[in-house]
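Removed from the display is one protein chain of the complex; every other protein chain stays in position.
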Amino acid sequence: MKAILLKHTADAEKLAGVAAFTSCSPEGSDELMNTKTKEECDKFLKRVLNYGHHSVIEHASFTFSVEGISRACTHQIVRHRIASYTQQSQRYVKFKELGFVMPPSIEKNEEAKKIYLEAMKNASSAYETLLNCGIKAEDARYVYPNASHTNIMITMNARELWHFFSLRCCTRAQWELREIAEKMLAEVKKVAPLLFENAGASCVRLGYCPEGSLGCGRYPTLKQLKEKEAN
Amino acid sequence: MKAILLKHTADAEKLAGVAAFTSCSPEGSDELMNTKTKEECDKFLKRVLNYGHHSVIEHASFTFSVEGISRACTHQIVRHRIASYTQQSQRYVKFKELGFVMPPSIEKNEEAKKIYLEAMKNASSAYETLLNCGIKAEDARYVYPNASHTNIMITMNARELWHFFSLRCCTRAQWELREIAEKMLAEVKKVAPLLFENAGASCVRLGYCPEGSLGCGRYPTLKQLKEKEAN
Amino acid sequence: MKAILLKHTADAEKLAGVAAFTSCSPEGSDELMNTKTKEECDKFLKRVLNYGHHSVIEHASFTFSVEGISRACTHQIVRHRIASYTQQSQRYVKFKELGFVMPPSIEKNEEAKKIYLEAMKNASSAYETLLNCGIKAEDARYVYPNASHTNIMITMNARELWHFFSLRCCTRAQWELREIAEKMLAEVKKVAPLLFENAGASCVRLGYCPEGSLGCGRYPTLKQLKEKEAN
Partner (left out) sequence: MKAILLKHTADAEKLAGVAAFTSCSPEGSDELMNTKTKEECDKFLKRVLNYGHHSVIEHASFTFSVEGISRACTHQIVRHRIASYTQQSQRYVKFKELGFVMPPSIEKNEEAKKIYLEAMKNASSAYETLLNCGIKAEDARYVYPNASHTNIMITMNARELWHFFSLRCCTRAQWELREIAEKMLAEVKKVAPLLFENAGASCVRLGYCPEGSLGCGRYPTLKQLKEKEAN
């Protein structure tokens, strides 16, 4: 599984800082881009983000190559609607062999692993035989498992990434998606550390778990926080 | 496979007609709703739609229950981003048996059909055995095939539905998705015939195929249309 | 100023409840609609909303007629992008007289009020004279003030409405927009009390102000809440 930052908006952080200034300055963004220093921009951006005003970071957009993940996982990912996707097609790509993901819970269970590998082999061989029967790849793929490898190019702006990380870096997220989210977060932190300074699972930033009784217990719920306060 | 219209915006057509009047009237929508007759609304709406001005039909929203389709198909559907979805979860639902879709090309090929049914049986039994090994449903489902049945509730507004039908009622669309799109179109035509009067594959409305050389040949391409004109 | 609920998705609350069941049931939404009672739906929906899982309420959509508000205000409203709008056009409507909004701060300041009314009169008369000079309405309107009355039809789904109310029922929101948001909230509460039970400014629901030091002081900030807890 790979999650690589391919390209992104040039000068993403400065751009977001200039956006922040644009809303409250007599000058336009072009002049602000030339007159404000990176330091001034960073300082103001930090302040704005602390107020929870995230609209200015939408101007910065990030494109990832996510490879070798399951279609179970991409089916969840593409439910994030404020994003652009281009995915490897099972209609147009005829696969030579079945690449697949194995869940850790299965990996570490000898018996389960054996069954799993056999299931993959069966699916793979059914696909091949169907192709040999003259069935098109787009129909043969119906036997391919949820585990099947796929590649997907994902573009999200920084604000949507924050939202994505809030939900998907959470321990309640599906394990595979969480792994990808963590990798994507590590990637963007390299090029835009300020933009993503407090990004991650909601709890880390909030200090409480917004999922209420569904939470993992790492952080108190908001209710617990308020009860403690009341005492 | 079922596609049933569950609920929709009350008085959808009148609402769209009133919207059309709102943009060019001194009166507000509430007054227009009371003073304009359905006939006046219909007449004006028709005119506006003929100009290709579809924004007013966004106010009408339609919710479908789509059942017994494959996850291969829903993975495509949810790529339509201007919509709301609630899908049966393979993480939270533990399946007693594998319901699945069979592509017609496989159905009518004796040999392929045999292989396919066996593949389904294998996947189904692997899933069960994994559950018995103590693997959670959310991980066991990795062996489930693309063909697996799923249910999904879909809400789209009329404008997005037009767009959806343009692409998905096309002969180039994946067969399963096309079948659903045709059913959804039939459903909405029952309750809002005017709103969806010319909805369907792009070619039917345009009189040419916008896919160029990829087209099915049923309609000329735009290039061919223009060449004929030039002669 | 008026904000009237024109139309909405039929059985909005039941639909949202059925959506909630759909994600975790073997049955499809159509069957659930027939077998689950309104009470069962309400109970489950309430639970789901308490976890902060709001996606299921997107299926319910609400259309408002908002009338007699300023274009200053609609310019802000239409920045909410997950919504559909049809607005009275200043390009196509030729106004007989200038309807306008007066800010309360001006209304209660004798001197300011006098200046304001004169400014409205000047703008109105300039518009008329421009029309008489043969200038089209779409250009004459450049002299019309931000205060000018406009009508707008707004459709939002329940999830976006929650978001809209969170931001716009806040004391920090612009006064005119806040007034409209409060009216819209009152309207939807009449027809879908459960869907909007805890909707409103974020603080009322959270018990703290998410705006940090920008807040009005009515509720503690999250930082203050946590500091109290630490003691």
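Each chain carries a letter (A, B and C) given by its place in the written order, and its residues are counted from 1.
Everything that follows uses one rule, which is that a contact is a pair of C-beta atoms (placed from the backbone, for glycine too) under 8 Å apart; a residue touches a chain by one contact, two chains touch by 3 or more.
Note that this is a predicted model, so its numbers are computed, not measured.
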Across the complex, visible chains touched by the hidden chain are A, B, C
Of the residues A:50, A:84 or A:213, I need the one that contacts the missing chain.
A:84
Touching the absent chain when the full complex is considered, from A:56, A:73 or A:161
A:56
Who touches the missing chain here, C:68, C:103 or C:207?
C:103
Touching the unshown chain, subunit A contributes residues 2, 4, 6-12, 15, 18-20, 22-30, 33, 55-56, 58-59, 61, 63, 65-68, 84, 86-89, 92-93, 95-96, 151-153, 155, 157
Absent chain, residues of subunit C that touch it
70-72, 74-75, 78-79, 81-83, 85, 90-91, 100-103, 105-106, 109, 111-112, 115-116, 118-120, 122-123, 126, 129-130, 133-136, 138-139, 141-148, 174
I need the residue numbers on subunit B that touch the omitted chain, in ascending order.
50-52, 206-207, 210-214, 222, 225-226, 228-229
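Definition applied: only the chains that are shown with their structure count from here on.
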Taking each chain's centre as the mean of its CA atoms, how far is subunit A from subunit C in angstrom?
30
Taking each chain's centre as its mean C-alpha position, how far apart are subunit B and subunit C in Å?
30
